[in-house]
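A protein chain is absent from this complex, but the other protein chains hold their places.
Labels run A and B following the written order; every chain starts at residue 1.
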Amino acid sequence: MELSVFDLSKHLGVAPNTIERWIRQGKLPVSKKGTNYRFQSNELSKWALRNNINLDLTDKETPEKIQESNIALSDAVQNGGVYCNIKGNDVNSVLKACLEKISEIPDDFKADLLERLIEREKALSTGIGKGIAIPHPREQLSYLKHPMISVCFLDQPVDYKALDNQPVSVLFFIFCPVLKLHLHLLSVLSFCLRDSRFTGFLKSNPDPIALIEKIKILQKANPI
Amino acid sequence: MPAIKNWYKTVYQRLFHLDDRLLLIIAGSIAGICSGLAAVVLRLSLESVLEWLHPFRHYGWAFIFPAVGALLSSFYLEKIAREGAGHGVPEVIYSVSRYGGLLRFRSSYSRLISSFLTIGSGGSAGPEAPVVMSGSAIGSSIAKFLSLNDRQRITLVGCGTAGAIASIFNAPIAGLVFSIEVILGEWKFVNIIPIAIAAVAGAQVSQAIIPERVLFFHQPFQVGFPDVLACLCLAVVTAMISVLFTKVLRQTGKIAKKSAFPLWGRAFIGGCTVGIIGMFMPVVLAEGYSFIQSMISGTFSMGLFLAFVAVFAKIFATAMTLGWGGSGGIFAPCLLIGSLTGIVFHKMLFALFPTVGCASEGAYALLGMTGIISGVMQAPLTGIFLIVEITGGYETILPLIVVSSISSTMSHYIEPASFYFKELIERGQFLRPGTDARILSDLNIRELIETEFVTVSENMVFRKFIELLKTSGQNFFPVIEDGSDEYKGMIQISGIRRYALDPGMYDMIFLNQIMDTEVITASLENDLQEVLDMMDINNMDSIPIVENDQFIGMISKTRVLDLYRRELIVQTSVH
Partner (left out) sequence: MNYKLLHIFRNTPFGRETFLQSLYFCKTINAFPVVYIPKSDKFLMYFSNDAVQVDLDHSYLTSPDTAQSHAEALFNEMDIKPMFYAPKNFTASSLPDISTNFDYLCCPRSVSDLSSKIGLGHIGPKVRRIIKHATFPILITSPVYKPWESISVFFGGSKNAVTALRLGLKTAMSSGLPLDIYTLMEKKDETFYRELVKNEGLTEPVSQLSRQWYFYKKPDFNTMLYEVPHNSLIVLGAYGHGIIRDILLGSKMEQIQSTVTNNLLITGPHCSISL
């Protein structure tokens, strides 16, 4: 296999100038084709072996940059579903009731997930104020096919030990298979929740379609 | 015509690029033969001129000969050959270290002519260094003709050098050893064969034309144990004399440069001085081979006192010749001074211990020669092998080794740089392969620069910059002026942390308010050593390179380490 100066410079991790200088100094096994220098891969491998140099001449496929397929908030909500009138009077019962309603989580995993959610609340309340909480497990749920946000409207506000001590009436559950997507959704969601009009809109108990429409408008405004 | 050219090209390529060793051997032997011829020509012409001038020597005005010779020599070198004056051997080493042995073609003949003028008229210098210079230049020109690469050209330069020394002294091993020890500085297998062959070629050329087998003929010496003891003292003495010689040479050179006389004035004065000394002590004139011969044969006529004075007279005379504008080498003067020292030492030894059976005067002359060569050039192997080959016998080898090693070690201790290298070391140009200095000189800034940097405009709002930060992996952002792309300053992530975490600032500041304009920058003209020093002094891990107010790229220490290692591996590679 023949290599050019440029190819070799990539494989050795040095500048093309350096390769040209080494040729001029007589340090590399090179042949000249017209005005261009060419290297034979078998000679190069021998040379590298003799001199203890790591030279990998196989064509490395440049790893495709893993598409940061950042999912849109509205799609996540569509995946997770919107549920209303969840009954419960404290954190744990409310979480249990929501989980029972959420159909996208396989039943076998619900008990485990509930434990994790409760554990998370114990560490630090996910009530971020203005009556909204964003419960989520610490570890990611690898059994999920796609990320989802389930929105649950509570029948009655519950004391959530939130940051502003206000009772919570809307829960945004964030369930993700991968940490990166979780962080992304968290970021996008917090952006939306900063908008006071949106939080006001949430208090009005909207129906799922309207909610998703509103979210779609909001996420367009997000510069991310 | 093109058909012939193509055929020639294919034959050339097939034959020689298969294995360049064959090519080097052939080219090397040609270089050896040519430099051998040059040496022979110089030697014969010197002999004839000296003979021709000999009858005139007892005239009162004969002291003017060396002056005229030196004058003509420096005039020729400056005006006709237009070669910058210089000793010669350091120039070859400089070119081998920096430029792969590229030497000017005119050096092949110019030094021969100038040293012929200097030495032939009686100047106290040796013909060896000029012949080394010619041989090296011949090797370099052959390499140019064959379009060889640096490594091959250096080998050919070595071949020329070896051929030259081998031819003058009829000593091929000394030629090989000198070439590798002094000129090339590295014992690489690929070099040794062509150089050895060149040395033999040069010696054969000299033998063919001047059929004597050894330069200095001698009777076999009897060397006994007391001699070995005496050698220890002799070694110390020769070391002292070597250091003295080196120092005197350099001092006279410096004085000459500072003096107000024009170039030929200096040469004239130097020559006159030598001439005057020569009137009283003819031993100091020219290269003195005949005197050396008489010393080795034991027929030297001077007594202890005169010989003692002669040592210093010769040192002074050589310094005056070479330092004040004459052209030649120090090899032969070293031999003469060495043999004088040996003779003096022997006479004193005999005077102090008349009953101890020590070897004859001639043996001590030889030992003295080894001592001075090892001391002045700090090339002990060359000293040993040269004397062994000159005398054609191994009987003195034990004392030779003793004298040589002790003398070179001692002089190295006092004067850490040999005569040839001192000048180069002072200029920072002593670059042996595989040394730090050499790597830093070979690596060019251009090869180390990383240029893939996103630049930011000085009028960018901070908020936009924060957004950019989210997706970029850079730690340094060069700030440039809109429109002209002029480099204005640098933003370092570590420096703007406090602003980045304060969202209140995002819409309040433009980048040109928080950029650092005091960052030290380097340019493409700086060499790597300077850039590294800048980074060390200012405690930086990365330095921006700015050329003509344009940002070019950055050099980081981590990249330097990577490439430094690469370079070292390739430079010291087994080929």
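Everything that follows uses one rule, which is that contacts are C-beta pairs under 8 Å (C-beta built on N, C-alpha and C of every residue); 3 or more make two chains touch, one makes a residue touch a chain.
None of the values given here were measured: they were computed from a predicted structure.
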item: Residue of B:89, B:103 or B:119 in touch with the missing chain, whole complex considered; value: B:103
item: Options B:54, B:82 or B:497, residue touching the unrepresented chain; value: B:82
item: Of B:20, B:91 or B:567, the residue in touch with the unshown chain; value: B:91
item: Residue of B:54, B:427, B:497 or B:565 in touch with the missing chain, whole complex considered; value: B:427
item: Hidden-chain contact residue, picked from the options B:147, B:355, B:494 or B:539; value: B:147
item: Sites on subunit B contacted by the missing partner chain, in the whole complex; value: 82, 84-86, 91, 94-95, 98-99, 102-104, 106, 144, 147, 427, 429, 446, 524, 527, 547-550, 552
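One rule holds in what follows: only the chains that are shown with their structure count from here on.
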item: Centre distance in Å when subunit A and subunit B are each reduced to the mean of their C-alpha atoms; value: 64
item: Subunit B to subunit A touching residues, read off their complex; value: 17, 100, 148-152, 442-444, 446-449, 467, 562-563, 566-567, 569-571, 573-575
item: Subunit B-facing residues of subunit A, complex; value: 12-15, 17-18, 21-28, 31, 47, 50-53, 223
